[in-house]
Structure formats: structure tokens, C-alpha cells
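Complex shown without one protein chain; remaining protein chains in place.
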Amino acid sequence: MTNDRYTEGLEKLREIDGEAGQKVMDSLKDIAPDLGRYIIEFAFGDVYSRPGLDLKSREIATVAALTALGTAAPQLKVHIHGALNVGCTRKEVVEIIIQMAVYAGFPAALNGMAAAKEVFKERDEKGQS
Amino acid sequence: MTNDRYTEGLEKLREIDGEAGQKVMDSLKDIAPDLGRYIIEFAFGDVYSRPGLDLKSREIATVAALTALGTAAPQLKVHIHGALNVGCTRKEVVEIIIQMAVYAGFPAALNGMAAAKEVFKERDEKGQS
Amino acid sequence: MTNDRYTEGLEKLREIDGEAGQKVMDSLKDIAPDLGRYIIEFAFGDVYSRPGLDLKSREIATVAALTALGTAAPQLKVHIHGALNVGCTRKEVVEIIIQMAVYAGFPAALNGMAAAKEVFKERDEKGQS
Amino acid sequence: MTNDRYTEGLEKLREIDGEAGQKVMDSLKDIAPDLGRYIIEFAFGDVYSRPGLDLKSREIATVAALTALGTAAPQLKVHIHGALNVGCTRKEVVEIIIQMAVYAGFPAALNGMAAAKEVFKERDEKGQS
Amino acid sequence: MTNDRYTEGLEKLREIDGEAGQKVMDSLKDIAPDLGRYIIEFAFGDVYSRPGLDLKSREIATVAALTALGTAAPQLKVHIHGALNVGCTRKEVVEIIIQMAVYAGFPAALNGMAAAKEVFKERDEKGQS
Partner (left out) sequence: MTNDRYTEGLEKLREIDGEAGQKVMDSLKDIAPDLGRYIIEFAFGDVYSRPGLDLKSREIATVAALTALGTAAPQLKVHIHGALNVGCTRKEVVEIIIQMAVYAGFPAALNGMAAAKEVFKERDEKGQS
């Protein structure tokens, strides 16, 4: 069954994060491959695969949380990609980040917007929406 | 125009937070009414009234962020009410909070769930969905 | 295999957290039993069951982290119990918390110490070390 | 010399925190008196006794930081007392807390204001400004 | 009236942050100009323009909070400039940051000091105090 969780998680990870997710896994290969495996099995296989909340809403939640926390710039970038990959528009991403000024202050929103700016540029260069 | 922002914000606050929002305003009346006014004008009049992201998605973002931050239990309760008031199901609220275990750890999710439990009980007692 | 993770995790949870862990599971039963299941399967079945770090060291890490974060008082209490259950002395728990003043400031250490005080009292009443 | 640091710190603690500071020390007596001693020696003897920034400015900094962090409600209350004891007006305390909405979000400001409200009430009851 | 808030805010922003503030606005121009507008209208037009706390004290509060939070290095640099622009001495800035070791731990103070060091160097190069 672990295999099923892994398989389902990997599929979900690819659907959401695309190559950004693969890069995270690669970076863990030599030092802590099990941490990568837990991300696939638990985060994507168990949690993101749950019914009851659509993927777009899940990515809205994640972009909001990571912007508010302010301690996870690389992961925020991965999930801004993810949000756009599963159906959010750039405008929606910008709105989520603006809204975080209310709950976590303007610096959190400014730093979140800097992450969005980098992601949008990366996608422009690849012709992605 | 401040008046317009206030009027629009108050309407939005009532739509989202209902009486929970009013209680927050009341608690500020004697000590810092301007802080209450800014919440109405800026948070609800400026931000929540923006086009580009629907209210349900905005509340998903807020519930996620406040659960992840872990420093805002009273406000999280207000916004779990808010999420339910603008169209989230209880199941969706529970899903958002479970997902925060991935990004902010299990204690954040557990404390968020405790807030949800209190809100659900309050609503049960009033016959609210 | 999920069954194995669950069984191993439950055993580990009982070894570490004793009845405090059971109370957490009970509190989730009606609202989000899957969150409880993930704690057993992932936190205790996957992570705490890993070789490479002894349980006492794992609890030292957890008490330190939860004291420093300052957003998880109920979970800190559970893990102070846990630390004492797997071989830490009260003196060692006090030392970990004092040390957090250096990394997270005195308020974090003071609030951690308040949690330790409650736990020590609970254990005194039950004649636990 | 430790004695000098302790003596100077205790004097400073009394000047700033009054009986609220003494209560913190008392609460540590049975569990970690050395943590109390470090607060006196390091926080008050070393840091607050430094020239280069007046006590009122130091308390403004502390009230701001503890409001923004949002994890230190008991210590925030102590330092709102402290700010008022060394020359801040209630109005100034309210202004600092409102300003934190900009840097740490509205929930931080709301929870800080709740602390201020309790402190002001305690002082009203004792006829303190 | 929005115009008045904007005009007053922009003036205040220029008084406090100088060109550093302008750079923040510029960086938002293409992605989220409204976020920049809210910073001017709300943060500077509404909050910093309030009577009841002088600008120097406001900047002391902000430098303290951003140092303690530890998630806002770029904004901390802007406000160390701001503090110096409205009358703080470098020595006072250093004192605020040292004091944060007490409330948010030594890493927060060390990272705050690194920001101060960069700002002081930038100002040395421009012959600013």
C-alpha cells in the first residue's frame, strides 16, 4: 500500500508542481531521500489526494499560508507555479498575496509579491500562462 | 470617499463575518475605534471588495493563513464562521486545516481543528450550517 | 502496509505520549479522525520509528522546537510528558527550556517553563517521576 | 561583578516592571530560579541598563516587538505596564499597537489591543495612570 | 478623500523612507500597483500620519518589530534608513537591535545587525549620517 500512496502522490506532485517538484526531490537524493519520499507519500499521496477540496482551492490555501509565514520563499515559488498549473490565474495569485497584508502585514505581502514576480518571469520565458 | 470605503467595507464585513465581526468592532470601541475603522475601510472596504478573487476563495486563503500562523486563534474562529457564511462547507474547512499540517506542522493543524470544533459547536447551537 | 505503519505508530505514540496522546486522538474523533490517523502513521509510524536517533534525543528536539515556536502550548505539554516518559529527567527538560531563551528569547522560555510547571504538577499528583 | 549586574538589573526591573516583574520572578522560584536570575542580570542588568537609548524608547521597542510576535501575551502585558511606568502615555501604547497592523497584520494588533485593554483596566482599578 | 490619504501618505513615505520607499513602489508597478497604493494610503497616509506618537518613536517600534519577526530583511533595511532619516542615531538603532536578543533571541539580533551593517555602509558611501 505504501506503493499506492507513493504512486498516487507522485502523480499528484507532477500534476501540481511539474518540474519544480522534481527539482525538490532531486535536491534531497543524496542527503535525505526519505524526506522526499514523505513529501510524495504524505503531502501529495495522503493530503492532496483527499476528496472534499478541489486542487485549485488547495493551492490557494498553500500560497496564502506560505506568504503569511514568510519563512518559505523557495516553497512559495513552487506553489505559485502549482497554483497556476492547476487553474489559478496570475491575477488570483496576486489577489491572494495582497490579502495577506491584512493577516500577516505588508512585509509578508511584499516578499510574497517578489516571489510571484520571479515565477511570472520564469513562466514568461517558457511561454507558460 | 472614505465614507464609500467605510460603507462598502461594513457591508462586506457583515456579509462575511456576521455578528462575529460586529463583536470585534464593539471590543475596540472604548480603546481604539480607529483600529476597527481601518479593519472596515482597508481590510473589508479595500481588499475584500476587490474583484479578481471570489469571496469563498478569499476565506479559504484566510483560514489557511491564520491556521498556519498559529498566533491568531480568535481571528481564526471569526474567519471559520466567515468561510461557512460565504459558501464553504464544514468539510472544506476541515480539509484546509488538515492541509496546514504539511506547511506549518501538526500542532498548527491541531490547534486550528480545535478552533473549528468550537465554531461548529456554536453553529450547531444556533442551527447554522 | 498502511496497517503496519498504523500499528507501529500507535505503539510508538503510546510509548512516548501515554494517555496524553490518546486524548489528542479522542479529541479528533468527531471532527477529523484522519488527522489523528496521519499523526499516528506519519509522525509516529514513519518518523519516530526511524533508526538513527534515539527516542530521548527525539523528544529533546521536539521540546526545544515547540518551546521556540511558542505557538503550540498544548503540544508542548504532551511532549514534556513524552520526554519524561522516554528517559529525560525534569532537570534536563528545564535545561532545554532555559536554553531556548538564547534562540527564541526570554518570553518563549518563560512560556515553556509555565508549561513544564503544569506538567510537573500533573505528574506529582499521579506520583510519576 | 555578577552581584553588580544582579543589583543593577533588579533595580532596573523594579523601575520598569514594578510588581509585575516580581510576579515573574516568583513564578520561577521553584522550577528554574536561574532563568529568573538571567532575566535580571542579562535582560535588565546588561541590556536595559545600557546607555544610548532611553528607557521610554526601550519600552516602545519591546511593546512593538511583543505585539508583532504574537506569542507572548503575558510578557506583553508586563511590558505595557512597563511602558506606562517609564513615561509612555496610554495613547502612545495604543498607537504602537495600531501601527503593528502594518507590519504583522491586524490579528496581531487586535490581540495586542486586548492585552492593553486588560492592563488599562488593572491600572484603573489601582488608580494608576 | 482617497486623494488626500494618498497625498499625505506619499509625503510621509518620502519623509521617512526617502528613495528606499520609492524603490519599493517601483518594484510593484508592473505586478501589483494597488499594493503600493495601500502602503502609501493606509500605512503612511492613515497610520504614520496619526498624531499621538512622534515619527522617531514610530520608527523605533518598526525597527524593533521587524528585527524580532526575522522574516522581513528588505523591509528592515528600509526602516533602518527610515529611523536614521527621522532622527534616530546609529547608536540608537544598534541598541534597539541588541535589545531584541532578549525578546526574540540572539539569531534575530544577529540578523538585524547584519541589516544595520549594510545600511550603515550604504549611507557611508553617500555621506549620510
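Residue numbering begins at 1 within each chain, and the chains themselves are lettered A, B, C, D and E in the order written.
By our rule, a residue touches a chain if its C-beta (ideal position, glycine included) is under 8 Å from a C-beta of that chain, and two chains touch if they have at least 3 such contacts.
Remember, predicted model here, so these are calculated numbers, not experimental data.
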item: Chains in view touching the one left out; value: A, B, C, D, E
item: Option touching the unshown chain, where C:I16, C:A72, C:V86 or C:L110 are the choices; value: C:A72
item: Residues from chain B at the interface with the omitted partner, ascending; value: 68, 100-108
item: Contact set of chain D toward the excluded chain (per top definition); value: 1-3, 5, 34, 38, 42, 46-47, 50
item: Absent chain, residues of chain C that touch it; value: 42-43, 47-48, 50, 52-53, 57-58, 60-69, 72, 75, 91-92, 94-96, 98-104
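By our rule, only the chains that are shown with their structure count from here on.
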item: Labels of chains that are neighbours to chain D and to chain E; value: A, B, C
item: Most central chain, Cα average position; value: B
item: Chain of greatest Cα-centre distance to chain C; value: E
item: For chain A paired with chain B, centre-to-centre distance based on mean C-alpha positions, whole Å; value: 23
item: Gap in Å, rounded to a whole number, between the CA centres of chain D and chain A; value: 40
item: Overlap residues in chain E, where contacts from two or more other chains coincide; value: 34, 38, 42-43, 47, 50, 66, 68-69, 72, 75, 100-104
